[in-house]
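Every protein chain except one is present and positioned as in the full complex.
For clarity, chains are labelled A and B in written order, and residue numbers in each chain start from 1.
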Amino acid sequence: MSTHPTYLLNRAQLADSHTLEVARKDGAYAAFEKILNEGQDPKAVTEVVKTSGLRGRGGAGFPTGLKWSFMPDASKDTRPRYMAVNADESEPGTCKDRVLMREDPHGLLEGCLIAGYAMGLEAVYIYVRGEYRLPYKRMQEAIDEARAAGLIGKNILGKGFDLEIHMHQGAGAYICGEETGLMESLEGKRGHPRPKPPFPAGFGLWGQPTTVNNVESIFNVPFIMTHGAAWFRGFGTEKSPGNFLCGISGHVAKPGVYEVPLGITAREILEEYAGGVWKDRELKGWFPGGSSTGIVPADLIDTPMDHDSIKGIGSMFGTGAMIMLDETACTVRASEVLARFYDHESCGQCSQCREGTQWLNQIFHRIENGRGTMADVDLLESLSHGMTPGKTICALSDAAAIPTLAVIKHFRDEIVEHIEKGCCPLKGGTGTAPATDRTEVHA
Amino acid sequence: MALPEKLVAEFDQMVTKYPERRAALIPAIHRCQEELDGWVSPDTMEDIAEYFGLEPVDVYGVVTFYPMFRTKPPGKHVVSVCHNISCDLRGAQGILAKVCEVTGAQVGQTSADGKFTVEHVECQGACANAPMFDLDGVYHEDLDDAKVAKILGGLK
Partner (left out) sequence: MTKIILNGREVEADPKKPLIAACHGNDVDVPHYCYHAGLTPVGSCRMCQVEVKQGEMPPRVMAACRTPVAEGMIVDTESPKAHETRRECLEFLLKNHPLDCPICDKAGECMLQDFTFDEGQAEARTDEPRRKLEKRKDLGDVIVLDQERCILCSRCVRFFEEVEGKLQLVISERGAHSVVETFADRPLTGNYQGNIADLCPVGALTLKPFRFKARVWNLFKKASTCGECSRGCSITTEVLRNGEVKRFRPRYNADVNTWWMCDAGRFAFDRPNRADRLSGGRRRGFSNIEDVDTDDALDQLSDALRGSAAPVVIASPFLTVEEGTELLALCKQVGSEARFVSPAPNELADDVLHTGDPCPNRRGLTELGFQPIDPADALVALGAAETALLVGERVGELVGTEGLAALQTTLRLYVFDTNACTAPAAQLSIGVPDHTERLGTWINVDGHAGKVSAARSAPSGVRPLTSSLQTLRASITGAEVTA
């Protein structure tokens, strides 16, 4: 096992790490209390986060401190302002925020308090996907404990600083993880993403300035404020500093959520942490950061896991959730599963996404079931180009198109083989799942 | 039809968390589904609409958007099997077949004895412990056929 230094999951190793008593003994809230007691300049706090180079851990990798700085100047714009913590974690392969909320809820709360201080927030809403019942429960209990200890609410620790933190439960729907879809859902509506402009910092929750950040992004903040931006930059790479939680799943011996530095090679994660490809098999392909990042071939496994390196191989770092396929896995089958997913999850607003995700699903389903034609390969490519980039209100359309283009680029032969043979050459005779939940899409 | 007082009291608390009452709608629908036979009936939608000062059609649009809300009464137990990529790679299809076999329900349907509703769902965020299902709100992970038989068999 590798010996990269860790900080994110250290507290989670302790028994009862989710309780205030254990967390506080381990140092929870010390950074926040110091900021509050010293009356630090909120802008300075944002500067530290900016200098640290922390990038969003929810998929887009946008610099967190920079995002905070987009909030309007509180002295000029006195509207109430909010943060929504995105705990909707629905990107296939991703299971890391769940661990943080379940095992170290106070760590997240401290990050919220610091963010609230830096941005002059009225309230923080932690939007948790509805299926995460235990993480929600742990978070709510932690909020109750923290409130009772005077850490949340009015006049926190007697320093005249007010901040509310509320849990909010979602009800499924991947699109509610999109920042504007999340805001619509939080407001009690269908989770339809909003066109941008306007951007959340100008028009967010209930039309007020809002920042939306991922759980893991906010979770990093207390560590940065405790040890400083320079310390944080000691982890990871220059353009992608820090550690991250890598959820590695699929055809590996030890799937799990592992804390590793950004910049570690995918091979090291696979072999040193996840026990290598299972069943003594060879790797065929892998998704670097969740299904939307698209498949890359096995021979790229030595690529460092950081934003720029993964972009350099034609994919994206995304949520850092690695999904591994061995030599027996069918990439067409994988594409069918993903296409079905995006079809199921499209909110339906944009013509390209609503119709395109269903269309891609129908085509992959036919190919996997031996009813594909050669024209389908070009059609998949052409439709994908109609769905990306930037033609729709949000990136779900791109998220469906990118893996399609990737599998054609890297595994075209396998697709063609399905078509020429009129069956899935890897399936071995077992049936496939229906293409969608609700309608039978083929005659 | 009216909402039980206990729920109304909960909603009165929930709405105070937000600057606009409507934000409590989805958590409120969850509570109704949990307390009122596991689904959201048209009557319940009208009651919820009345509480929030909305048109029933508005509530209907919200309920039907979200996969966790049911508009048909479920069986006594609901088994939601993930069939997304990480689970599929580790045998979710086999698990789904086993679940159907043990419960006697087809996918998307309730068993004849009304005990189990089986559905397949998208990624539940348990990818490192695939395959999995959610049984009545609790995740059961690292499944194999034997575990499925044991967990569900015990409920028959």
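Throughout what follows, a contact is a pair of C-beta atoms (placed from the backbone, for glycine too) under 8 Å apart; a residue touches a chain by one contact, two chains touch by 3 or more.
Keep in mind that this is a model prediction, so the values were computed, not measured.
Of the options A:183, A:347, A:377 or A:424, the residue whose C-beta touches the omitted chain is A:347. Which of A:309, A:362 or A:404 touches the hidden chain is settled by the complete complex: it is A:362. On the side of chain B, touch with the chain left out of the figure occurs at residues 42, 45, 54-58, 60-61, 64-65. Residue positions on chain A in contact with the hidden chain: 173, 190, 195, 197, 343-352, 354-359, 362-363, 375, 379, 382, 385-386, 390-393, 438-439, 441-443, in rising order.
Simple rule for what comes next: only the chains that are shown with their structure count from here on.
Chain A and chain B, compared by their mean Cα positions, are separated by 23 Å. Chain B makes touch with chain A in their complex at residues 17-20, 22-27, 29-30, 52, 61-62, 65-69, 83-86, 88-90, 93, 96, 107-108, 119-130, 134, 137-139.
Listed in rising order, the residues of chain A touching chain B in the complex are 80, 89-95, 97-98, 129-134, 164, 166, 168-174, 185-191, 206, 247-251, 255-257, 287, 291, 321, 323-325, 329, 333-334, 337-338, 341, 344-345, 347, 430-434, 437-438.
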